[in-house]
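Note that one protein chain is taken out, while the other chains of the complex remain in position.
Lettered A and B in written order, each chain numbered from 1.
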Amino acid sequence: MERRVRRRYAAERRFRLFGLAAIVLSAGFLLFLLVTMMANGARGFVTTEVALSIDFPAAGLGLTPDRIRGPGGDLALAGAQLDAVVDRAAAAQYGAIGPALFSDGADTIVRRALKADPRLAVGRVRLWLPAASDVDTAAKADGTPLAEKRAQVLTDAGQLRTGFNWGFLSGSDSTDPTAVGIWGALKGSLLTMLVTLALAFPIGVLSALYLEEYAPRNRWTDLIEVSINNLAAVPSIIFGLLGLAVFLNTFHLPRSAALVGGLTLALMTMPVIVIASRNAIKAVPPSIRDAALALGASPVQVVFHHVLPLALPGILTGTIIGMARALGETAPLLMIGMRAFIATPPGKLTDPSTVLPVQIFLWSDEVSRGFIEKTSAAIIVLLVFLLAMNGIAIYLRNRFETRW
Amino acid sequence: MPTSALLFLVAGLGLIAWLSGRVRAIAFRKAPGQRFSSLPRHHGSFAAMWTVLPPLLFLAVWGACAPGLATNGVLKTPAAAQLPPPGFERAAILSEARAIANDHHRTPLNPLATRLAPAYAVEQSRYGWIGGATALLLGIAGGAFAFLRIRPGFNARTRIERIVMASLLAASLIAILTTIGIVASLLFESARFFGTVPITDFLFGRHWSPQVIDPRNPGASLGAVPLFWGTFFIGAVIAMLVAIPFGLMSAIYLTQYASPRLRAWMKPTLEILAGVPTVVYGYFAALVVGPALRQLGVAIGIPGATSESALAAGLVMGVMIIPFVSSMADDAIAAVPSAMRDGSLAMGATPSETISRVLLPAALPGVVGGVLLAISRAIGETMIVVMAASGAATISLNPFNSATTVTKQIVDLLTGEASFDSPKTLAAFALGMTLFVITLLLNIIALTVVKRYREAYE
Partner (left out) sequence: MTDKTILNDHKMTARNVSVWYGAVQAIGDVSIDIDQDKVTAFIGPSGCGKSTFLRTLNRMNDTIASARVEGDIRLDGEDVYAREMDVVQLRARVGMVFQKPNPFPKSIYENVAYGPRIHGLASSKADMDRIVERSLARAGLWGEVKDRLSDSGTALSGGQQQRLCIARAIAVDPEVILMDEPCSALDPIATAKIEELIHELKGRYAIVVVTHNMQQAARVSQRTAFFHLGQLVEYGQTSDIFTNPREERTRDYITGRYG
């Protein structure tokens, strides 16, 4: 008997251990994922720059400070073949390998510098320009032996420095990993989310109010309920097919636009908001409705004066969670063509644009090694946004959740 | 008339209507001691609604048909005689002409479009003015009508509330419209697909290679069985082998054993795991898990080990589903009456015996429902398989081998440059239809099971 009890206790301990192991492994996986992304991504926020002396008058561009400042200055700057200037100056300073040390995006930095201070054009200046991808990875001690040796020489000569990559936060997509930025994708995401929120929030809340407060119980409302519950479980890619067939092929809205992306995600997010809102509305005690009705408030007044304000924290929590899901969504947006190479941030809703998760997907497909750290860095930015949104949602839930 | 100016005018009219409706209602309220069912601001809003809504509705309809009217007008001009017969080219020229008319800085491609552009500009502005004037007239007429209806006994509040209720109803109908939209678009395109490819070839064919489609017998290379197998193998087998034990055990540990402090930390952690976007999981699977598993496969001598293996995609997908299974199991266990647990413990059973002999059997329907929902999620999951699974359609039981899924193929088929009605793109819709039907069935079964189970303990 005693042995049996001991065996049973051993089984009990084992069982408990399994449970603990399941939790620890799940959390461990999350940790592993985050650490991997962090380790890869941290380097994406660092830029490597190599110094380059350029003698503008000698380059024969014909650029004077007055021309740059005057009308048509931008055009003159764009017309000046600064990439060739950079290549020549690099060859003059570093020899034959010189041009290969600099990023393809180096000339835009030169152009920006000239625009910011046109007086540079009259003399010889030393500029810090972004290094080419292999030099960049080498400077972060992850490159080929040859590139690493080259980077070491440059560092010793004081011609190489590293710093925070502001260009990554302010730039857009590019073919050169050292010149890429996420602002274009981020702006696309913001525009898309704007459309999604503007449609899904009012429609979701209003239909939740109707279903919870007014709808008579009949076949129609059952149909609405079943539709909403099923829509919440439909795979997101199906919404992409819907967007493709309806918005693009039937209504001929522009491909790859934030407007269409927002519409598609709104249809996907709306059921989430409806379900969360219904739960929040259900939690408002009936005694509040009775109190207002007994004072002579009409059903519409009862809902808009009392029920909706009291349910709002719950509704907002659900909305933020739904929006966070939409922000991380990729597949439906691929379906409506949001996978184009977008080198300029979208200006309006109908401009071709991309979003952050799609940008991550596109970069993950690139062969160049320099894109690995950029992909992870973009993932960090995306996760920061999502964590912030979820944090706000949890805060709202804890701060305003009323127990009746 | 520019749209913004028109909307501004309508809004201005609405404001005037609101103010005058209010003033008129106040004037009627001089009689003291009398109760009114509506307040002056209700009357004001009533007038404003009658002023604003008719023009807006009219403009919505007008916006849909005015371009057609303008095009008809353009077609009557002499320049239009040179247009090619109705078809794709003609439509392209017309739409370019419209674009030039609206945006003068555009560089023209087609000389005919440039010549048609002025006519377009004339027609557009003509119909724009007609529409604008009609809208304003409608607004004024509506406002006047509403203004005259305001009398002492007039109940403006119930009229406004009726409009509010109508908009609530309309909002809730969007859900039905979306469902209809999904079903219709999938059905329509699938029907076109099955017009060229026999449905039996698609459902039972074992060869899938959409890159080379024989136009005489497209069904021969569009057999979806390898896709169904891959989807099932990755989503319903490998992913569930990870998600069910881990999810279930976490739920059991968190609900039955964990200290409140641990639970307060672990629940949000699991929620974060659920909130990580799938593209991140996919990247992780492709970057870390896939290559690692290939090395493992090679090391233990498995033939055909690839970094785009079914196992990599399935494992990561399973991890993604853990929080989902865990929260469903959590709900199912919480729904079991505590009396059952207490009864077992009072007989001297250990907690683990109580859980495995009493709680789990009682919670089983709820858990099964949750697992079905999890499977439906896994087979609809796209980004992980797009990034980590392979495009080659093979049928293999070896998890280190490559496998492809329905969702992966939909993305591959639709992100090429094929025209919209080629069998390739239509095949994507047929796959989408299949996916939709299967997930729908799984959801319906799961929800019924869960609902029955909840009712049993209520």
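Keep this in mind: contacts are C-beta pairs under 8 Å (C-beta built on N, C-alpha and C of every residue); 3 or more make two chains touch, one makes a residue touch a chain.
Predicted model only: the values in this text are computed from it and were never measured.
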| item | value |
| --- | --- |
| Displayed chains contacted by the hidden chain, counting the whole assembly | A, B |
| Of A:A76, A:I288, A:A343 or A:I394, the one touching the omitted chain in the full complex | A:I288 |
| Interface residues of chain A (partner: the chain not displayed) | 216-217, 285, 287-298, 301, 305-306, 310, 402 |
| Residues of chain B in contact with the chain not shown | 35-37, 39-40, 155, 157 |
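Criterion: only the chains that are shown with their structure count from here on.
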| item | value |
| --- | --- |
| Complex interface listing, chain B residues touching chain A | 157-158, 161, 164-165, 167-169, 171-176, 178-179, 181-182, 185-186, 188-189, 245-250, 252-254, 256-258, 266, 268-273, 275-284, 286-288, 319, 322-323, 326, 350-353, 355-356, 373, 376-377, 379-383, 386-387, 407, 410-411, 414-415, 420, 428-429, 432, 435-436, 439-440, 443-444, 447 |
| Residue ranges of chain A in contact with chain B within the complex | 8-9, 11-12, 14-16, 18-23, 25-27, 29-30, 33, 36-37, 40, 202-204, 206-207, 209-211, 214-215, 223-224, 227-231, 233-239, 241-242, 244-246, 249, 267, 270-271, 274, 298-300, 321, 324-325, 327-331, 334-335, 339, 357-358, 360-361, 364, 372, 375-376, 379, 382-383, 386-387, 390, 394 |
